[in-house]
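Complex shown without one protein chain; remaining protein chains in place.
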Amino acid sequence: MANRVAIVGIGQTHHTSQRNDVNQPEMVGEAVRAALADANLSIKDIESMFFGNMETFEGIFLPDHGMAAEVGAIGKPGFKVNTGGTTGGSVVVEAFSMVASGLFDVAMAIGFEKQDCGDTTAAITAAAVPNWAKGAATGAIGEFAKQALAYMKTSGAKEEHAAMVRLKADKGACRNENAHLRLGLKSIDEVMQSPYLVWPLRLMDFCPQSCGACVLILASEKKARKIHKKPVWLVDYEVVHQEPFRAGVFGDPTGEETYTQHVACEKIYKRNNITDVRKQVDLAEIYEPSNWEEMNLYEHLHFCGDGEGWKLIEKGITEIEGEFPVNCSGGVIATNPIGATPVIRVAEAALQVRGDAGEHQATRDVKTAIATALGGPNWTAMFLLKRSV
Amino acid sequence: MQMVTEKLEGMDVWLYHGQIYIPNTYSAGAVGSRFLTTLRDKGMILGMRCSKCNRVYVPARSVCTECFAQIDEWVEVGDKGTVLTYSIDYETKPVMQPVEPPVVYAVIQLDGADSGFAHMLGEVEPEKLSIGMRVQAVFKPKRERVASILDIRYFKPIS
Partner (left out) sequence: MAKEPEYIRIAYKAPRPYDWSTGKYLGKVYAEAKENKKLVGNRCPKCQYIWLPPTPVCPKCKVDMGWDWAELPQTGTVYQYTYLVYPLWDPHYGEKWANPYPSATILLDNGTFYRHFLEEKDREKLKEGMRVQAVWKEDYNERGQGVQDILYFRTIEE
């Protein structure tokens, strides 16, 4: 019989573009100490530690080894995972599984990326098989551009809708002291003036490269209630890594592809008797690497019907004060330290469930929340969080 | 950009000769930076002390490995020490290691430090190397120092 698992400690750094004042180990140490303070635990109480990082970006091999002292991992069991953009999701799953199985009562999930050390796009292009995809590769940006074009064509969304997504994200980011990009945008006109990066994606449509770390402390039920007054229960998850026919990547951009988001959310919704997502779930923190992707994700996660994603944005349904808030924290397009990003999604969803999100707390009471991770060729990791079980 | 490919003898299989070349820039951080700039500007080696564990770390670091405390008590540790262990590398990769082979690596515990750190030995014959030998830092002249661990050229044996 699996243990129930709760999040009892949440810590993050102030995410930003450059951190010269710390090296990578010290930066991660900041988030670890913040999580320990939040849980009111000492490092001795942490029984195991799991790391998530995309090594190629910083070019530091086995970073968990090099930072053992700074994060307090010396002598503790654990290991590192790297699964592309879903890395943070995978590390939360590792920590969750260790506690649910009863191997440990307390596990720490650590996601981090110090992106001022490397060049993300170069690293992503290095993932392409040489000769092959490299020939027409444009890194992640090119893929999202093609997807944006396809979305405009099939759903009737306009560039203005993408600009509205950025405006919503920026409003959240400006209220979130940890967010990276806090532009202070006042209208979509400012977004529409941003230059094109890869047409039709503008500079402002895409996520930044951030330095940051995010740490979650997970505990089994018997310890969770003793550690924190408001444990947030991680009740379910799905990880779907497969090679779908993503538009243009493997040559079948005819819409017959298997969306990993469908596979993940349909299983979670079925297991948890969720038939009307926007009524039975109160909030979502989704992994949207571009604002166009956010509208796509609304549809793939069944927040609305096909082709309707841009309408949720137009009607303000997903704003902080809205009926179904999404990404009150500013989301990925405001903050993206890749290894940490999915952990931040779970962390922010958990803060909302606790009511501890400060100025970016959603207006709607959040008892149930969803967090998602996205990576590689449209992989998905998805989590369901609840205030009480 | 031309790709470099090579057909294998006798079969329709090609080899693609490529390279992963992603430029990296690492931050030493505030503590690391002070350690390195002190090497450059003063020709001096600094350690960091944890008063709780009574341990001095060289190079200076911001966290005690024993008790996880954040430490900030800087100490000078002089330039003499003892070789804890050593090894000779005859086949260094030129790109990764900027020093010509053969390179004698050693873990050296400076007087006053409780940890050893890795550096190189110079002005010594391989047959004369021994664990426990006493060594002293040889710094590059000030104009050549750039706030790098290699501002210490090597450690040489002293009697």
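For reference, chains read A and B in written order, and residue numbers begin at 1 within each chain.
One rule holds for everything that comes next: a contact is a pair of C-beta atoms (placed from the backbone, for glycine too) under 8 Å apart; a residue touches a chain by one contact, two chains touch by 3 or more.
Quick caveat, the model's predicted, so the values are computed rather than measured.
Listed residues B:5, B:51, B:85 or B:130: the one in touch with the omitted chain is B:5. Residue-level contact of subunit B with the missing chain is found at 1-3, 5, 7, 11-30, 32-34, 36-37, 95-96, 147-148.
Residues of subunit A that touch the chain left out of view are 20-21, 59, 119, 121-123, 125-126, 129-136, 138-139, 141-142, 145-146, 149-150, 195-199, 243, 245, 247-248, 250-253.
The rule is short, and it goes like this: only the chains that are shown with their structure count from here on.
Those residues of subunit B that touch subunit A in the complex are listed here as 3, 5, 16, 18, 20-32, 61-65, 68.
Within the complex formed with subunit B, the subunit A residues making contact are 19-26, 29, 43, 56, 58-60, 68-70, 72, 74, 114, 116-119, 122-123, 126, 130-131.
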